[in-house]
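With one protein chain withheld, the remaining protein chains of the complex are depicted in position.
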Amino acid sequence: MIGEYSGFILAGLGGGAVVAALALGLVLTNRATGVINFAFGAMGMYVAFAYFQFRDNGDLILPLIFVPSRIHLLATPTLFTALLMAVLLSAVLGAATYWLVFRPLRRAPALASVVASLGLMLYLQEVVRLNFPTGSAATVVRMGVLPEQPVRFLGTAVTANRLLLVVFVVLATVALTALFRYTKFGLQTRAAAGSQKGAMLVGISPDRIGLINSMIATVIAGIAVILIEPISGLDPITTSLLVLPALAAALLGGLSSFTIATCAGLGIGMLQSLILGYTVRPSTSWIPDWVPRTGLQQAVPVILVLIALVWRGDALPDRAYLVDKRLPSSPTPRHVTLWTILLVGATSVALLGFDAAHRQALIVTMVSALLALSIVVITGYVGQISLAQLAFAGVAGFTVINVANDGLPFPVAALVATLVATVVGVVVALPAARVRGMSLAIATLAMAVALEQLVLSSKGFSGGVAGRSAPRPVLFGVDFGISARGADNFRPIFGFLVLGVLTVSCLMVANLRRNRTGLRWLAVRSNERAAAAAGINVGRSKIGAFAVSSCIAGLAGVLLAYSTSTLSTNSFMVIGALVALALTYLGGIASIGGALIAGLLAQAGLFTLLANGGTDGKAGTYVFAISGLGLIAMAIFAPDGITGAVRQGAQHLQKSLKMGGQPPQQTALAGAGAGSGPGAGAGPAEGKPDHE
Amino acid sequence: MSEVILQVRDLSVRYGGVLALSSVSFDVADAQIVGLIGPNGAGKTTCIDALSGFTAPSARNPSFRYISFLGRSIDRLSPQSRVRLGFARTFQSLELFDDLTVRDNLRVAAATPTWISTLTDALWPKRKVDAAVEEVLELLGLDSFAEDRPEHLSNGQRHLVAVGRALVGRPKLLLLDEPAAGLNPSETVELSKLLRSLPDRGVSVLLVDHDMSLVLGVCDQVHVLDFGSIIASGTPEQIRSDPLVISAYLGHGSSGVDEPALGAGSES
Partner (left out) sequence: MSVPQANQTEDPILRCAGVVAGHDGLAVVNGLDLTVGAGEVVALLGANGVGKTTTLLTVSGLIPLLGGSVELQGRDLEVSRGKRIGSSKGSARSKQVLSRARLGIAHVPEDRALFFDLTVQENLRLGLKRKKDRKHESLASNRVPSKVEDGTNQAEQQLSSSEILDQVLGYFPALTGLLDQPAGLLSGGQQQMLAIGRGLMSQPKLLMVDELSLGLAPILVEQLLPVLRTFAQTTGAGVLIVEQHVHLALAVSDRAYLLRRGKATLSGSSAELSADPDLVEAGYFGE
């Protein structure tokens, strides 16, 4: 009995060690650069792929697209040369990501660095998928580094590589602790973490500090992922997501203690292994069948993160918490009626005129825009980075299918499902209201994983891998179903239903934004202490916004359920949530127009369809890699997103037109009485202040 | 003497091992301007934080009333509930909403939300003109900047926005934390005029500042804090001549250096 458990526990040492190594790297980069790098697992993943490729045939594959990325370096690579190559490659990768991505974002708000690191993660995953032979095509023989024969440890058999991995991590922890405590470099790193300005004024280069620490961190991550391969395998997506338990461990260490992070990482790995071992044991019969076993294993570290975050959380930030960073600008919606008529008109014409393929893309676009709108509300307006929106949509999607199949008529079923999503959103918001910034991003990501693993993966709820299908939506005898035979498929009438829901949602969000509710949201986003002093119940405002936004996400989920023949859990995986946040940021996270553009850019939306048409499908191949790069670029250069860039462009254009085209007298008038004349210069919609 | 609206009794606040505020007691009466002065680190801001609910008092005897407002105990109320009762405060660092225009900064504070308001806001497309907001904008001379964002204003105007945001909810008691910090002398004179007009509008003021001339020039009653305790209380005239105050705040031999500052206060 006890022997059985200790076997499980020791088997988890390997997984725990890699989690601990990644956690060490996260703590190190956070202390040196103030950034939490969601792409950290992906960076280790790429290094490991490159290592095994090189070890096999001496080819170095670079993480680049559109240029030749394969370089043949050595005819007969050895263990030593391959490891040397991996260390150098990790160091270069760490340096490059710091210099190109995180250094420009040093002073940016948490959202920008979350988005940039998501972009990096997306890019690395895609580039590995594109450049390395994976899956069934994998021809690379992965030669492990460490001996794998079993040894006796504490009376239990365990493979040597697991123990050696632990030794590696413990040595790394001791070395880092010593580096920080006893060296001048460590002192300088701690100083730069405290005050960048002070560091510069005494002659410490923050760039040097950030660069060297990023290199060290990436080397640790790279080596750890290489060493774990024989135990856990290597996969672009699952390996990248190792960053989640690592974040849990790093957070338990307060993002500053190496020792606690390592212990927590090892603990999480052993706990996961124990849970898995316990739940699959035949004698464990008390857990009902519908509980997904692997889900339980994945969810535990996540629940730990949540507890740690809420434990450390605080209802209001203290005096030292300074928000001097610029958030994406959120302009008051203008010319709402005009825009509504134009867009609804154009979409209606398109629904009636397009062929089936384009109709499908348009419907996908609208549903995605609705999901993006929910992100605009919670993240753009209230500043709460939520990565759980897609999970809310999933809850609503499967709920509507289940209750409709139980006999509830269409609109009632849809309402019930939306309500359920709203309630789940509020339940998530209750603890989330106590944390902010990067911690909230991690907390909601943890929630999303918990929902995915425990609820959406549950056979009883979602039908498991096979998925479930919704009955046709019928309202007052009219069939709103999407499917039909042949060219009539993707029926326009379903498109109009989606258009109606999207239009009403956008209008309501526009109203909220213009009224006091929206002002309160922006006030909370801007400064929570000041908001409380202005009489705003900050917690309740956040919960209210979570309710509105999860309600919209629920609507998107319902429409998604009715728009696919079979809804499966795959539509709601965490990676999809990351992409959704990323695309919304790309569009413009704090404006309704940004949500609409995000819809256009969505996978299988209008943009990819048109781009594929123009490039014979090649654009589709690179779309994720390119949008990953686009995200990084946007986070650095244009935090207001595409809509912000367009708005600025229009303002410039308008200014130069005014300067050139009008007598100076009028320019002076327009300057003096800014906004006094409604309807003056009704031309371009942007850039004109609107008034009562 | 008019009715006491704020009663503070035996209020202590501890940060870590430091007693930032030690058994402080004082009153603020209706339509009164009360000053709280003292050297840096004496506990002035801590006192405002404790009164407005941002910091919890360290000693908490549930049956004792540490802070009473309009006759009821508010010890357990959240900051926003205290605002609803008639509190308002400013911050030393202003803490304006940088994303919002000046008018919207005030609109945010103008009305308290209800659960229904989110729903009505979603359905109601037009924004209502708020009389209280427009009145305060005019009072402070901010109407011509109403559509500007705070970052485009001068330091003095930003201070006015902060005061305006506190006034717009029609508070009974206004807590001002260093409103003159960083203002130039002429702006300070304007500020003191504004402060003196507040009691006529039914607003009592607790003023924390280390500009002696401002505090002694506008307050009816002044309390001097040093190391977390009140070491002297009285009218500005009494405080001016109190030897304890002079040694704590001005340092000994406060000759030529400090005289002009005090003089300026009495003449303006």
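What to note about this one:
When the chains are written out, they are named A and B in that same order, and each has its own residue count from 1.
Everything that follows uses one rule, which is that a contact is a pair of C-beta atoms (placed from the backbone, for glycine too) under 8 Å apart; a residue touches a chain by one contact, two chains touch by 3 or more.
These numbers come from a predicted model, not from an experiment.
Within the set A:G16, A:P206, A:G539 or A:G587, the residue that contacts the chain not displayed is A:P206. For the options A:R152, A:K197 or A:R485, the residue in contact with the chain missing from this view is A:K197. Counting over the whole complex, chain A has residues 103-104, 187-188, 190-191, 193-195, 197-207 touching the chain that is not drawn.
As a working rule, only the chains that are shown with their structure count from here on.
In this assembly, the C-alpha centroid of chain A lies 42 Å from the C-alpha centroid of chain B. Partner chain B is touched in their complex by these residues of chain A: 316, 319, 326-327, 329-330, 336, 507-512, 514-520, 522-523, 525-527, 529-538, 541, 544, 548, 674-675, 689, 691-692. Chain B contributes residues 49, 52-54, 78-80, 83-84, 88-91, 95-100, 104, 107-113, 117-118, 121-125, 127, 129, 147, 165-166, 169 to its touches with chain A in the complex.
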